[in-house]
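Every protein chain of the complex appears in place save one, which is left out.
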Amino acid sequence: MSKSTATAGVEKNPPVKLPNEPAITPQIVAEHGLAPDEYQRVLNIMGRTPTMVELGIFSAMWSEHCSYKSSKVWLKKLPTSAPWVIQGPGENAGVIDIGDGQAAIFKMESHNHPSYIEPYQGAATGVGGILRDVFTMGARPVANLNALRFGDPSHPKTRHLVSGVVAGIGGYGNCMGIPTVGGETNFHAAYNGNILVNAMTVGVAPTDRIFYAAAAGIGNPLVYVGSKTGRDGIHGATMASTEFSEDSEEKRPTVQVGDPFVEKLLLEACLELMATDAIVAIQDMGAAGLTSSSFEMAAKGGLGVIVELDKVPMRETGMNPYELMLSESQERMLIVLKPGREELARRIFEKWELDFAVIGHLTDTERMVLSWHGDIVGNIPIPPLVTEAPMYERPWTLTPLPPALDAAEVPAPKDYKASLLALMGCPDLASKAWIWHQYDHLIMGNTAIRPQDGDAALVRVPQSTKASSHKGLAMTSDCTPRYVQAHPETGGRQAVAEAWRNITATGARPLAVTDNMNFGNPQKPEIMGQFAGAIMGMAEACKALDFPVVSGNVSLYNETEGRPILPTPTIGAVGVIDDIAKAVSSRLTKAGLALVLLGETRGWLGQSLYLRELCGREEGAPPPVDLAVERRNGDFVRGEILGGRVAACHDLSDGGLLVGLAEMCLAGGTGVTMKLPADAGPPHGYLYGEDQGRYLVATDDGGTLLAAAAAAGVPATLLGYAGGQALVVEGLLALPLAELRAAHEAWLPTYMNSAA
Amino acid sequence: MKAAVLVFPGSNREGDVAQAIELVTGRRPTMVWHGDGDFEKTDLIVVPGGFSYGDYLRCGAMAAQSPVMAEVKRRAAMGVPVLGICNGFQIVAEAGLLPGVLMRNAGLKFVCADIHLKVETSQSLFTNRYQAGQVIKVPVAHAEGNYFADAETLKRLEDRGQVAFRYCAPDGTVDGPLGMEANPNGSINNIAGIFNETKTVMGLMPHPENATEPMFGGTDGKGLFEGLVEALS
Partner (left out) sequence: MKARVHVTLKNGVLDPQGKAIGHSLNRLGFPEVGDVRQGKYIELEIAETDKAKAAARLDEMCRKLLANTVIENYSIELVG
């Protein structure tokens, strides 16, 4: 079955085994997560039985996390290019051109399973990892966002998980000095056994100073910098001590502990080194640590590498090559330097009090050779490990589209005021201030839109010497998992469309996406079908909206005792506004402004929050997404914003129109009086339906906006005017803002402060 | 006005305060590395916010022992003005240039939020562009801002008018115990910032440097820097 697996540089002698190294048995292979046929590939490639270290390397490189073996075939369907894309998927992060010689570099990653086990450190190291992925490419991070999904609030673990995850994200991000400016937090019973922690980082770099992982230059030194290596994160029953004895549990902390102070030093030292010409290639050590980083650098460069493991700075005594290669100790980077630049680099890292060690060099053999005190303990041909990596086309069955639910089939609220208070105080919609007040969202002094003040976060871009006005980066993270569960293709399409709307609603131009795919067990056809469906919907939306995917992450097997999470393709996105002074938030701050609803409302209650929270039903088809309409409506809104004719804007999503209006009033402290239009249909459909492609716009001149919308073919309705201190829908409800605010702000702090 | 901003391993708001100083003076301050035992003479020394040494052991404890702080103490003794913000306040207190100590927030959590401060006096290098009793809105961002001093020290501070800023309600009310929305960390006597005896050293927990531009947090913090320029140019 194999193509020729003969490799350049046939090894002269097999590697030396380590003291007391056990023989490889089928059980040991299984413990390493390799299926029997996968192990057969290993044998074919190696031409002999591998050593334990070599087995460990294959196990890491061919794990789902590193190889994307179940998802690659689908991820290929996503559009990844555009004129402004400098680097698409395949590197540490995606890179887009934002003008004036500057690039935005960003990615989102998950740390789901570790966060369930140890919420503080799991979330903290998740933040640490994604930060490194961005600054390893030369970008100073300028913003963090996160998407969190927790179980039902009544589940006994939820409170503890929320507390730990939020503290961990804050603890790491605040110490690093990077503002955490946005995100989303949802609760649903499907996440009871598997929470989701998706962390996103956006950084800025000059377009002519971007660093990649591909190693180059035979003989160039391989340099290790950062923290010493310990036994963090090493799995496997028999691998953890020099004696390979079984009673070594306490030597193997499986939870990685992050040190944001060291990472801050690492960030500064790397940026300082990057300002010189010393770096050829650089990669952070994340999952599978030294293994994946050294392997990928050599593979991308078409070269070989020799790693002298005894030179690796060690935190513990008695560490062996297996542990050194597989350790997931945090805050470490691997660098290929130009020859002769070692001293320059060493001085920088010593100034920042970080470990620095030359641990090897590049070769032309296309083999990864590991040496230990002069003995070769591992020797793997690189290209076949890449080309023969398993890739699966797992069977999949699509979820059929449920029938649409008519508003008439859904009971109207007996009391509109009570219904709005209930929705605004429900876990998904309640104010998350308890959370984001624990995040420093102001550091760096560039935050133009604070959490809950807009659909996207907005930060000023550090001024490029060429720009006369300041640019702004708009960033968001979005997904509606209940839509994806109901119909993955629609849900995938909707997630991308909503992220695009979020950015548009600030006046920014959406540029690119980073996707974090969180799903259950891909070996189940219905789960693989969810993945496939979501990808198909995402691909279509990305294409129609010129919104390519430039980076991403896949997290599978998020299920406990056969119960999977809701399929959650989290969409992180970035856009740019050329003059930040023109951006708008969602805050309704001035009386007298006209409130105009843009986009068509048919009253779509299927899979709505109204249906779920007030009627206890999760039913019906999710709202359809018409991409051409999204484009038309969004481009119109953006044009109006940039033309200075919009005071505030909010795109509509969860909870529909009434919730959107309530959010604008609360953010700005001004009430609204509106009237249902004559053709509204059932009021609860009009007010709570989650029809897509809609925006609420506040403007000084309603008449002009209506006329412009008509000319652009965008449905537009003048709903009413801002003013007073109550939210009024004539004939239906009059809710004082103070009461609305109390309901909105009470739920989360009350929940978190109450005893279990 | 020439200013120096110190940078310790783990400092992270040196850029923010440098930006604020540049906004007000038109000139970027000198950034001074903690390892330098000497640096050029300046009119003002600023110790910025951050997590110097990761806040390990105690906030500011290790930074206070840096070579640069030895020189800062010498200059402070000669009357060179020193401004310590947040971690800077912690460092300056650990270095003995200001009395008292900053402890863990009473609510035990990091807090980043806008708060209101009452300016206690306009008679200082730092506060001369404010009016006594004026209420300003600036953000805080810290987990260890709970100011404490023993009864004797506290009495001395109050009697000698060494309290620079106090947390207050938006309408300026300070009397009585304030809730966490007004006093975010439980500081005794709602103390947010203090002077040394000669009012040449000031430390405060809030971040005036994050309130100098209309689009980015409001401008109530600008007066502090303008006051310094006024007094020191």
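Letters are used for the chains, namely A and B, taken in the order the chains are written, and counting of residues starts over at 1 for each.
To be clear about the criterion, a residue touches a chain if its C-beta (ideal position, glycine included) is under 8 Å from a C-beta of that chain, and two chains touch if they have at least 3 such contacts.
What you are looking at is a predicted structure, and each value in this text was computed from that prediction instead of being measured.
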| item | value |
| --- | --- |
| Partner chains on view for the chain not depicted | B |
| Sole contact to the chain not displayed, among B:23, B:106, B:215 or B:229 | B:106 |
| Contacting the left-out chain in the complete assembly, out of B:50, B:84, B:186 or B:208 | B:186 |
| Footprint left on chain B by the chain that the document does not show | 57-58, 61-62, 65, 94, 100-101, 103-108, 146, 148-150, 186 |
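Going forward, only the chains that are shown with their structure count from here on.
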| item | value |
| --- | --- |
| Separation of chain A from chain B, taking each centre as the mean of its C-alpha atoms, in whole Å | 36 |
| Chain B-facing residues of chain A, complex | 167, 170-171, 174-177, 259-262, 264-265, 351-353, 436-448, 460, 580-581 |
| Interfacial residue positions of chain B with respect to chain A in the complex | 9-10, 12-13, 15-16, 19-20, 35, 50-51, 53-56, 109-113, 139, 141, 143, 207, 209-210, 212-213, 215-217 |
